[in-house]
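Take a look at this one; I'll ask things after.
Only one protein chain is missing from this complex, and each of the others stays in its spot.
Note that the chains are named A, B, C, D, E, F and G in the order they appear, and that numbering of residues resets to 1 at the start of each chain.
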Amino acid sequence: MNPDKQPAKFPGLVHETPGGGILSGPLEDVVNWARSNSLWPLTFATSCCGIEMMSTAAAKYDFSRFGFEVARATPRQADVIIIAGTIVNKMAPVLKRLYDQMADPKYVIAMGACAISGGPFFYNTYSVVKGADHVIPVDVYVAGCPPRPEALLHALITLQEKIKSGGKRERIDIDGKNI
Amino acid sequence: MGPASMIVLILAAVTFSVIAILLSRVVLKASWNPQKGQAYECGIKTTGQTWIQFNVGYYLFALIFLIFDVELIFLYPWAVVVRQVGWPALVEILIFFFILFIGFLYAHKKGALNWS
Amino acid sequence: MMEPGLYHMLFIGAALFFIGIYGFLTRRNLITILMSFELILNSVCLNFIAFNRYVWTDKMDGLFFTVFIIAIAAAEAAVAIAIIIHLYRSHGSIDVNSAENLKH
Amino acid sequence: MFLTRYFSEIAEAVGSLLKGMRMTGYYFTHHKEIITQQYPDNRATLVLPERFRGEVVMTHTDNNEHRCTGCTACELACPNGTIKVVTKFEVNAEGKKKKAVDKFVYHLELCTMCNLCIEACPTDAIRMAQTFEHSVYDRSQLTRILNKPDSKLQEGVE
Amino acid sequence: MTTEALITVMAEVAPDAVVDTAGEWPNFQVSAEAWPDLARLIRHREDLRFDYLFCLTCVDWKTHLTMVYHLSSTAYRHTMVVKVKLDRETPVIQTVSDIWRTAEFHEREVFELFGVNFTGHPDLRKLILPDDWTGYPLRKDYEDPVNMIKL
Amino acid sequence: MVEEIGTTDKGELIINVGPQHPATHGVLHLVITLDGETVRKVEPHLGYIHRSIEKMSESLSYRQFIYATSRMDYLSAHINNHACAMAVEKGLQLEVPERAQVIRVLMGELTRIASHVLWWGAMAMDIGAFTPFFHAFREREMINDIMEESCGARLTMNYMVPGGVMYDIHPNFHRRVKEFIAQFKRKLPEYDELVTGNTIFRARTRGVGVLSKEDAISYGCSGPTGRASGVDCDIRKVQPYGIYDRLDFQQIIGTEGDTYSRYLVRMQEMRQSLHIIEQLIDNIPEGDFQAKTKAVLKVPKGEYYSRVETARGDFGVYLVSEGGLTPYRIKYRSPGFSNLSALDHTVRGQKIGDLVAIMGSFDLVIPDIDR
Amino acid sequence: MWNLAQLTDLIHRWLYETFPPAWALAFEMIIVGIAVIGLFAGLGLVLVLMERKVSAFMQIRLGPNRVGPKGLMQSLADTLKLLVKEGMTPDGVDRFLFNLAPFIAMIAAMLLMAPIAFAKDFQIWDLNIGVLYVTAISSLNVIAILMAGWSSNNKYSLLGAMRSGAQIVSYELSAGLSILTVVVLTGSLQISDIVTAQSNGWWIFKGHIPVLIAFVIYMIAVTAETNRAPFDMAEAESELTGGFHTEYSGMKFALFFLAEYINVFIVCAIGATLFLGGWMPLHIGEWSAFNGIMDWIPSSLWFFGKTFFLIFLMMWFRWTFPRLRIDQLLNLEWRYLLPIGMVNILLVTVIAILKWHF
Partner (left out) sequence: MMKGETIVFYLLAALTLVSAAMSVGTRRIFRSAVFLLTSLIGIAGLYFWMRFEFAAAVQIVVYAGGIAVLIIFSVFLTQRAGDDMPSPPSLRTIAAAGAALLGMGLVMIQLVNHRFPTPAVAEVDRSVSAIGRRMLATGDDGFALPFEVVSLLLLAAMIGCIVIAMRTKPNQP
């Protein structure tokens, strides 16, 4: 069997979060500030949620306000991959490869029910991956089908919080106030 | 500053780039896996070799460009003195242009500038 | 080291020339042969300029010769490459050996 | 003639390009056309339409009472098994055993916000809320139990 | 052409066809052998001209498979359905992709989802499923405990 | 997958476009054979978003399976739902109240405009102009707001239920739609100024990717793609459903069959849809918005086929019922699937840049193709 | 205090008074180097932010406004992030050339800084072949792109690189021809001469229609030469994903990005110098009163004002027009720009000889 095919571990312990390195203290804070404010997304959308991602990019919600606008078509230059839409078994190796080919540090947002768990296609389908975190580690999950643009913005802010706090894969509670 | 500035500029460019590129090496522990090294082709494993012999439609343009490029080079000294020399300069350049224009028209007629 | 002057330039010119000759002799591929040829031409140009600079400083002929040589080199390169491509298209190879085969 | 055609072509092309540039130039200088809403800053004023389906919630009264009888109609209506109603038997005042909801498990990560469960519920125990800020770092946080701890069935709901 | 007229004409070109008028459009059941010739005929015959194959699919009836062709004519605007019964174990039928080119993709889809073999198809490969897929997922008895979680 | 060859003898290059590529609008995978810049062959590989909706629908009840179709052609979610609801209603022989019919059509046309507007922006983006995309979303957001207010969601509305619609329209609906009509009428000429008239755009699209009428029919092309080639295939006209037979609108038929004419057909269609909305918005009849139905639906044994015209073309639902709680077999005839099959034929001999433009003009929605 | 020349003089004198000449020279070089790098980085930051804001306003949105006050720190954050982002070298690339390419792009961009007159008497090196030097060095760019594209071992990169190769060399001709029109009028290649020649009015006003045409051609040609939309064939995102820099990541990519913006700045600066008088304030003939008022505005402001206006123009193009197809792009050059440019230069010659210009 193709080794690419079935990603082994679950959920999301495939790679360590890169970053950290030799930096510490205020310098690290500065770097994290820069990283969190310059998340260039990969143009990756598989289905319906992709349209809402486009809406978020478009004039009314405009995620460029946060500095996310430089959508890169190539994973080499992207920082965050927003999994917008269903991931099916045939797509999983592709997603894995795209993720692998991104330069460190890299972040993942699972957008919508499909990317989180298979969502509407969880039961009785033979081809849907039951959650993108079976394939690649996910940093932030945002529920909805599709999540409305504000929800995606909220997810991006949540991701920023995570990066600012050092990018640890632990649970960090954010409430609405500190955004 | 004189010609020394060239060296300064080159050195500046090189130092700047080297520092910039090396900084991330120092700061970042990057992960690596075999897939990361593969050529990116929309998430699909690339098929076959990239460095192959293949059809460049543009070489004809490059050929003609080369001719015109040389012509352009000769125009520079001409342009500088045209006001001093006056009408003879115009005449000479007219001849020069005329000859080249024939070539241009020929190329056009032959469809060399029709890119296929 | 010496203050650079005419002899240095001529040395570079000669070295380039023979590097070109070496390439000319060893390469079997028309394009690389063409490249070696460019080297040879350039060594000549360099000599012209060097003489103009260090010996006949009151003249400009060296400069003009160089400029004209460059112009001619460009024309020559264009035609040569056109021929190479033509050869390739019609014979599928630009190895010198196969080009030699054409003759007979 | 060749030349006139040549130049009129150019003029036309340039004209059409200038038209486009006038358009973008207009927007560049007229900032009142900007329609951007600044999301995190407008949270206070952001009003979503009341029908907007953000998540399923269970209404609770002030006395911590809900209206869910545990009939599992919503579970059946849901197209993708988002709802699991875990029932238990409670002994009510008259000493009769009665089915009641123990845990109303709701998988937000699966929910498609299709409203079918709400339509199906005979007692209007659940409704759609307009919240949308569901981002979490851990997907298990999305599985929720909708009935609050120790909540009771509201009086008179059958 | 009205439905009645269509049925009369069809009775002429395909006397063996079983007609069923219960649905919205007339249904004709033909045999797999007769189908290729009939297809060519109804595509080109002047008064029929079924040039638009808008739906091609297959139904698994547990005992047999049925190919269903929805045909319509852009010139006369009449529509009909042709059904071909196929054996479930070795379903084989002649391709119609040379008559209606849209059938090429549709037949590839039916091939991988139902396992119907189309003889004469120019490029009968998997279109949708991964290359290493086994089984015909749209058949009723398809089971896949790994990927398919039953509710 | 593809055989391990990178080149053919003639110096042709085989290159993958997609599944993750900005021009494929999703996860279409095209294997392209290139000769220099010229496309010699395009081979679509599908299934990167094949979610087995057909199989899934077989285990969902008649009320439930409709929601899955919103996720297929998510840009015409509402119209897809309409087809499903109609198939069920055909089976149940339900009479849908007039008010529900009108609301359905109104929403459908709004969806169509939203879809075309998005297509317009995306097509311009494919060709390299970024600004139209943002301008397009301005109008689209207005429609989304209307949808959200009345249907409760922006994209996957789930507003249709067998027998009518889920809720009545929102009190604000009238005002909002009126505002939208006014705004859209004002902005449409801007669209033309920005893109349609642009000489670069014309040069990029005129005479590019010509699909003849015969080929269009043979490949089963429908929707604006087919109509641009001169096929009159608007289901709203040739087999009217809902209340379309009582409405005044035109079927836009192109002649050239090239990318530009596909573009123009869609632009005109937006105007027609606007016209339909204008006719209806003041004439929504009073009455029920939903017919009385049983709590559990059982469609009698039989086969039902309903066709609608989505923003991409002829969408069909082939519903086979055995009389049970769930459909026995459902086949969704998606317009994109057939349109895509014409891609190879259309693209051959064109440049890579044209491939992108042609794909843009086909307006492919990949989940609609893969289902 | 607006006079930058005095400042440089002051530093120069101070250095030579305090240190022995060799050291003074070295220090001076270091100062210049740092200044140039600073200018480089600063320009990059400003231009990127400007591009984002301009595009945002044209697209009825706000653009970056949350990072720092009014989003001003946005490009700083981007730069910092890129600095600490992994710059990887994929397997299978030609490592040597792959890593060399960004350097070449940078060196070319940096070298182009030399002849630009930023203000009155403020220029790194006033070469006597000024504009010819610019033409020559800018042709090195194409090599960087071809190298990057080829060495990446990626089909998109290769296609992108070859497209841009054909495109850049083609448009070099038109750019050269339109530069020549001004050279004909001025009679010198030196930047300082060209600027002083405009002390009684800018060429675009003095030179009648032909100079205007030359200006238009120049703008089109340099837009194409710097690979910017609508001529961004090399990186046509919807066709070739990233074009020649598809495989580049982190700072290696950023260097290309930076070099591109610096090139934009330089061609606009050259355009401003040739056609709009460089740092020369708006002078009208001999109206000394008016000219005097104009002289109040410092020359560096004039220079940057004009340059940024041209840059804005290029951004305006970019955010308005669709992309051309590669063959149309070549047609535009060979069918329209080049013949018109050739005729135009003859016209200018006649004007220059007859002294019809003002």
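Just so we're on the same page, a residue touches a chain if its C-beta (ideal position, glycine included) is under 8 Å from a C-beta of that chain, and two chains touch if they have at least 3 such contacts.
Every value quoted in this text rests on a predicted model; they were computed, and no experiment measured them.
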Identified contact with the non-displayed chain, of G:118, G:150, G:244 or G:279 | G:150
Tell me which residue among G:32, G:88 or G:127 touches the hidden chain in the full complex.
-> G:127
Which is it among G:58, G:162 or G:213 that touches the chain not included here?
-> G:162
Could you please point out the chain B residues that touch the chain left off the display?
-> 3-4, 6-7, 49-56, 58-60, 62-67, 69-74, 76-82, 84-85, 88-89, 92, 95-96, 99-100, 102-103, 106-107, 110-112, 116
For chain G, enumerate the residues touching the unshown chain of the complex.
-> 22, 94, 96-97, 127-129, 132-133, 135-137, 139-140, 142-143, 146-147, 150-151, 153, 158, 162, 165-166, 169, 172, 187-189
Touching the missing chain, which residues of chain C?
-> 1, 3-4, 6-12, 14-23, 25-29, 31-32, 34-36, 38-39, 42, 45-46, 49-60, 63-64, 66-68, 70-79, 81-86, 88-90, 94
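By our rule, only the chains that are shown with their structure count from here on.
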What are the chains that chain D and chain E both touch?
-> A, F
Is the C-beta contact count larger for D-G or for A-D?
-> A-D
Cα-centroid distance, chain B relative to chain F, in whole angstrom = 44
Cα centre of chain C to Cα centre of chain E, whole Å, reads 70
At which residue positions does chain C touch at least two other chains?
-> none
Two or more other chains are touched by the chain G residues 58-62, 65, 84-88, 155-156, 163, 237, 241, 246-247, 250, 319-321, 326-327
Mind listing the chain G positions that touch chain B in their complex?
-> 25, 28-29, 32-34, 36-37, 40-41, 83-88, 90-92, 102-103, 106-107, 109-111, 113-114, 124-125, 132, 150, 152-156, 158, 162-163, 165-166, 169-170, 172-173, 176-177, 180, 183-185, 187-189, 241, 246-247, 250-252, 254-255, 326-327, 330-331, 334-335, 338-339, 342, 345-346, 349-350, 352-353
Chain B-facing residues of chain C, complex | 67, 70-71, 74-75, 77-78, 81-82, 85
Residues of chain F touching chain G in the complex = 13, 15, 21-23, 34, 37, 124-131, 133-135, 138, 194-195, 198, 200-201, 203-204, 351-356
